[in-house]
Every structure is written in C-alpha cells, then in structure tokens.
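Comments concern the structure below.
One chain of protein is taken out of this complex; the other chains stay put.
Up next is chain A:
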Amino acid sequence: MTEQVDHRVAAGRSNFDPTLLAGAESFARTWATAVIGSSYVPMTRAEVAEHLRALTEVLVRALHANPFRTAPGYEIGARLVEAHFTGTDTLGRTVQLLGDDLLAALGIPADELMRSRLAALQGALSAGYARALRERTLAEQEAIRAAVLDARDQAEAALRASEARFRAMFTEAAIGIGIADIEGRILDVNQALQDMLGFSVEEMRQYNIRDLMHPEDGGAAWRLYDQLTAGECDHYRAEKRFRRADGEQVWTHLTLSLVRDDHGEPQYQVAMIEDVTDRHLLQNRLRYQALHDPLTGLPNRALFLERLGRVFNNKQRRRAGLCYLDLDGFKVINDSLGHDTGDQLLVEVGRRLDHSVSGEGKLVARMGGDEFVILVEGSSGTRDIVEVADRVLRELESPIRIGGHELTVSASIGIVERELSGTTAADLMRDADITLYWAKADGKSRWALYNPERNAKEVARFTLSATMPAALERDEFYVDYQPLVRLEDATVVGVEALVRWQHPEFGRLAPDRFIELAEETGLIVPLGRWVLRRACEQGRRWLDEFGDAAPFVSVNLAVRQSRDPELVRDVKRILDESGLPPHHLQLELTESAIMGTADEPLEALRALSEMGVRIAIDDFGTGYSNLAYLKHLPVHELKIAGSFMEGLRAADEEDPVDAQIVSTLVQLAHALRLGVTAEGVETPAQAKRLHRIGCDTGQGWFFAKPMKPHEIDELLRS
C-alpha cells in the first residue's frame, strides 16, 4: 500500500541536549495519549509515541532554526495525515496541545519570539495537515471512483461475456429456440428453428404464434397456450406439427415456457422446439403395424376393438352395427390349393370388402384367419347393416382368379345392430359371432340377423348339454312307456320305452329337447345304455307278473349307439343282468341308421337278431330305404311314420294317396314277412282303416299316451 509510516525523522536526534530530549519524549507521550483513538492508525501506542517523538524533534529544531522557516510545520501536518491521523479531532487536539504544553514541556521560555514562532508553526502544521488531508481525500475519492469504474467495466465485461455465451448457446443450439412477447409476436428465432421451419428470422418476425397453428392441432394444445399466456401455468410440453415454408409438415416436440418480469407478470414466452418428425413417422409406422393386418393391410383385431370401444364413448352415436363375416369352405381352399393361394384369396377378399364398405363411420377389419368384421357406426336400424351385408355378398359373387384358378367364394355373415345404451362391445362381438354361426348352420352364403329368442334357445340348449352328464348321475332321467296294441284284438303286445328328463330348472323335458343334443355331445351312448337297462329291468318285472301276457319292450337306438362297437356286448350283458329273454326286447333304429351303415353295424344287428332280439325300423317311409336291400336285413318290424296317418284321420273321407301308400307299405312288409306297426294313431277312424288295410300293430294317443310303468300294469290287468 502507499501509506507508509516514515521514521526517518529520528535522524540527527543526537544533536539535542539531554534535557530537551527528555522534554520532547515526554511531550510526545502526552501527544500520543491526546490523539490515540481520534483516528485509526495501524500502530501500537508505543509506535505512535515514537512516531510523534520524531515529529516533536522536528518541531524543536524548527523553533530554534535560524533563519526561522515554517516549512517543517507543513511537513509535520502532512506526516500526520500520511500516518493516517485523519480523524477530524486529531488536528484540533494537536494544535491545542502544541499551544498549551510544548514550550513548557521542552523547558523553553515562552518569550515573544518563541510564542510567535510556535504560532507560525501551528498555522503551518494546520495548513500542511489540511492540504495533505485534502489531497489524500481527493486521492481516495479518485481511487474509489476508479475502482467503481473498474468494477463496472468488469461487471459489464462479465455481462457481455455472459451475453455472448447465451447468444452463442441460442444461435448454435441444435434445438430450435424462439422467443415471442406475450401477445405472441415473434421476436427472435435461432438458426435451428429457421432451418426446421424453412423461414428466415425476418419472415418469422412477421408472424404471430397463432399463425403457426396447424389446422389439425388439437384444441387442447391451444388451451394450454392460452393458459400459459394468461400466466396460469409456467410451461408445458406438447407434440405439435408445424407447416414448413415448403408446405411439408414437421412434427416437433415443443416446450413452451413463460418468462416473467421482476413483478411476476408474464413478459415473454420461450419455445424450445425439437424436430421429431423421423421419430414420429417411425412411431406412426410402428403403431400402424401394431394395428393393421400385414397380409391384407386392413385394420386388425386390436384396432377394431379400439374403435369399437370408442364408439361406446362417443355420445353422438346412438346405434351401431356389426357384420361378422367368415368365408365358406376356406379351409378346403387352403388345404387343397395351398396357403399361398389362400393368402392371396384373403387379400382379394379384404380388398373387395374394403372397396364395398368404405366410407365414414365404417371400418373393415380382419380378425384373423378368414374372419372379417365390419363396423358401422351411427346406423339408424337393421336395414343399414343388411344393405352392407348384401353389398358384400354381391361383391364376393364374381369369381376370384388366383394363379390359374378361378375360385368362387361365398361368405356367411352374422349381423347385429342395436342401440348402444344397454349393451357393451363384448356383447356385440359375442352376439355377432353367434349369429355368424347361425348363418353357417342355416346353409352358408347368407347373412343371419341376431335374434334374442333364438339365442335364448341356443343358450338353453347349451345349458342342457352342459348339465346332461350330471343329470344322468343324479337320476334326473326316467322312462315312460307307450303301449303297442295289436289291431286285431286291441291287446297290448309291447311298449315303447320313451326317456324323459325331469330338469330341476326347465321341468319335464320330452326327448326332442335333448336327444339331438345328446347325439351331438356323444352322451347318447351312456344315456341309451341307461334307458335300455331300465326298460329291460321293467320288461322282466312285467314278465314276472304277467307271464305270457307281458309286453315286449321296444327301445330306441340312436345312430351313434348303433355304431358303438360295444353295442352287442352291452345288450347281451343288460339282458343277462336283467334276466329278460331276448325276444322280449325290440330295438328301434331309423332307416338311415340301418341303410346308411357300413358292414360292421349291420353285423352287430345280425348278431342281435340271432340272439333273438327283435329289430324294428322306426319312422319307415320318411327316409330313402333301399327296398331291394330290405329283404337282406335282419329286421322284424317296420314302424310306419305317423305322417302317413294324416290322410287316414278324418272319419268321413280318407286321402286316397296316403291310404294307398300305407296299404303298399303293409303289403311290402308282409311280403318280406315283416310285422307292421303304425305310429301316430290318434282317431278311431285311423285305427279302423289301418286294421282294414292289414296293419298288425298300432301306437298312438288313440290307444294310450306314454305312461308310468304302474299304469301299464293296470292296463295289462284290465
């Protein structure tokens, strides 16, 4: 530092006599005590005293100097300031102390000369002090002002450097940055953003942010923007498209931030914009791939279900319809012509579907395999969907040429159309699927409309078939018997065993409700075996009670049973176990069961016949019996179908054709030495006519309805 305490004044002190020296030392101590604390000086008390002693010696010398000069006074004043005795009290105390004590302390007589010299030195000291202090003050003021300027320069340099850094960051950033005022006027954009959008800064400055609105921007994006400019939120991110200067669109990831002023008022908005077009396109492609069938290019199941789900969220759509479509016989094409051809066929079908049902609110999707579905949103009724289905069926009529094959395909379509309230997407899909199955069952190449009653029946059927095995175990089945009456004397010669199901939910069920189901599920075999055993046991009881008058039991044999390899063994075992003689058992088979069979079942029938079991053909005349073949079959009885009895029913007049048919059948049977039973006899006229024609046995309500075993007992006793 510049301030240095100067001790050079001490030089030459040996010139003084000792008393003067002691006096100067004593005065210096007094002086030090007077001024210490009036200013800060970086010295100990002893150092201060030493410093002032040197100054005192200067004074002493000046007092005695010849010629007398005041210059040392100036020097002392300057040195006080130089030692940082700058406190305002220092000078006052010094001057006073000099006047009061100096001469006395030094032992100098206070004569006129000395007093005037002292006064002159006091004045010079004051002037020197004032000048030095003024210079020091000015120098310090100048120094501090220079320091302020330096500090400002540095601050500004730092600010410029900082600004330059930010400017570089803004200019060079790979991400697009734009700044706009709160009204949306664009103030500045960086190079990256200019490149991204293809506009120069000057062009961009002509724009308002709202001009950059893309027609397809969602309303949500602009709501967020309004919230931001209103100061309600400080930033938001969005995926946003912009239209480039060249008309192309660029997808961006946008972060818009609000910059507030010191008072928190919105001031600027800063947009950071990243070009994500490539990523966006990739995402789109991936999403497209995820939602479309690669073969046909149609929407896939996932997209379809998404759209269907959205229909339910769209309050404007009150109704909707579905066509669930499946190609008829596609498997055959695939298996015979190969999957490649099958695939090409699917592509063409997909194309035709898409072509025939394109339009708003309609969607064609491939659900997998050869299943397609068409969604019609906002339909006004079934007719809308039927029109679509008809158009599709028509579209598929013209043959499809694939690799030299001219393929004709047809499709079956299940249609569901309904109000959306009260149903669900899953309901729609399930019902359309069921309805498609109906269309197939009803003969294919057609559409079927969903029908809740039919569905209820199917549901019931399904329920029945599902509960049948348990029902058999729980003994819910029982057997009624219907008498077979000899027409000649009205004697009960036999009974037909008819199975019933006492269903806990649906009540008593006739065979037509469940036999077909049992055939489908295969349960007919155990069920049939159960009926057979029941009937044989009952037949044995009648034999025991009525002896020769006991009726034989006639039991129906389903097609599946007749082909069951265990049939003969089962029948034999049941006969053995029940103790019923074989000729007391008659098995009824349909024409088709007998005629259409291969050799093995026939062998079984022969074996049964040889065993003594009677074989009857049930519902004779409704199938296509090979009459020539009939005589080679192990058959004992023909049961003429009840439908032929219609014409013989009325009391007054008979239908000559029906009468002729029945008469011919009876003659045919008799010619083959077979017995004939007429089924469905309901009136006395029928009974009389059948007797006249020569029919052997009758069965029907005219004689008796199916009844409980004990009722048969009573009948036999009467």
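Just so we're on the same page, a residue touches a chain if its C-beta (ideal position, glycine included) is under 8 Å from a C-beta of that chain, and two chains touch if they have at least 3 such contacts; residues count from 1.
As a convention for this text, contacts and distances are computed from a predicted model.
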| item | value |
| --- | --- |
| Listed names "S-adenosyl methyltransferase", "ABC transporter ATP-binding protein", "Amidohydrolase" or "Actinorhodin polyketide synthase acyl carrier protein", with the criterion being the UniProt name of the chain not displayed | "S-adenosyl methyltransferase" |
| Per the touch definition above, residue among A:19, A:137, A:336 or A:463 touching the missing chain | A:137 |
| Sole residue of A:156, A:172, A:195 or A:714 that reaches the chain not shown, by the stated touch rule | A:156 |
| Contact with the hidden chain (one of A:45, A:210 or A:339) | A:45 |
| Sole contact to the chain not displayed, among A:65, A:104, A:148 or A:332 | A:148 |
| Absent chain, residues of chain A that touch it | 1-3, 33, 36-37, 39-42, 44-46, 84, 86-87, 136-138, 140-141, 143-144, 146-152, 154-156, 158-159, 162 |
